[in-house]
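One structure is given below, represented as structure tokens, and several questions about it will come after.
Every protein chain but one is kept in place in this view of the complex.
Up next is chain A:
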Amino acid sequence: MLNYIIRRALQIPLVLFVLSLIIVGLMQLLSPQQRAAAFITSDKQIEHLDQIIEKYHLDEGFIVQYKLWAKEVLHGNLGFSRISKEPVTATVRKKLPASTELALSAFIPIVLMGIWLGTLAATHRDGLLDQVLRVVAIIGWSLPTFVVAIWLVAWVYGGLGWFGIGRLPNSLLIDLATGNFHPHTGMFTIDGILNGRLDVTWAALVRLVLPATALVIVVSAGIMRVMRSSMLDELGKDYVRTARAKGLPEGRVVYKHARRNALIPVITMAGPMLGRMIGGIVVIELIFNFPGLGEWAAKAALQLDMNTLLAFVLLIGLIMATVNLLVDIAYVVVDPRIRYE
């Protein structure tokens, strides 16, 4: 088992290396002029394209470009982000906590809703509740994230005036910038407590409601559907019939016996779910004006900011590879029959 984990962990750097080659390679498909044009912020600067090309070595080939970047990375420096106008590492330090805060606040509701509703649908198979939940799940799964997000912004925030957008109310943002609020973790919910500013924690929580809800809507539907079918599978199995036959209460049968086994396919879903969640976060951060990694990367992609894109892809690659490894380990925990050699 330990052997397996070490082997898998050693693959991660290789995956990251290949990812970085792909990104640098893809950039080379565009002409130096096109890439240089992405550097300019006003039309007048287009007169200086040649100088920009020379300054950033945009007319060099793939190998030189890659070496230039790799040299920086080996010095512990991921380059300068044109999008955030500061070194990439400084931005990651600021934006990773924001995205993490959002992801975590959505994660628990996503899992609970998915599992709970999936179980509910399975135990009421073909009943009215099941039908309704299935329709809701299909809608949730097929709705584009930006539609859900814009609807929440326009109706709940704009129309009803509930919650709010952005990480904090503007007045608090100004207040914190001028005062001596120390960003220990970069997550306002936790920093609020650490600084003895519960109003900040509360305000940050309020502002997490809408973006997290959007994430829950678009991600938990998938889990619910997997949970439902896997639960139905389990409920049809012999051990469940036996349990029922020996007179165990239905609740015990469903929640103690069948559900535990039904969770295995759901854990497998963790990888793709994380993918959907990251995709969702990119759009949601943009629309809810929640400046995190996703919003940063989306702008970088539009403006061909290679350093930023590389950093984002590598970070996501690292997270995905780690999560997949954790999923494999989780199998063993949930199902003792599984062994890795």
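Note that in this section contacts are C-beta pairs under 8 Å (C-beta built on N, C-alpha and C of every residue); 3 or more make two chains touch, one makes a residue touch a chain; residues count from 1.
Everything that follows uses one rule, which is that contacts and distances are computed from a predicted model.
Choosing from "ABC transporter substrate-binding protein", "L-lactate dehydrogenase complex protein LldF", "Carboxypeptidase-like regulatory domain-containing protein" or "Aminotransferase", the protein name stored in UniProt for the chain missing from the display reads "ABC transporter substrate-binding protein".
Here one chain is not drawn; of A:Q28, A:T100 or A:N289, the residue touching it is A:N289.
Within the set A:Y4, A:Y66, A:Y157 or A:Y331, the residue that contacts the chain not displayed is A:Y157. In the full complex, chain A contacts the hidden chain through residues 33-34, 36-37, 39-49, 51-52, 55, 80, 83-86, 91, 94, 150, 153-154, 157-158, 160-166, 169-171, 173-174, 177-178, 206, 209, 286-289, 291, 295, 299.
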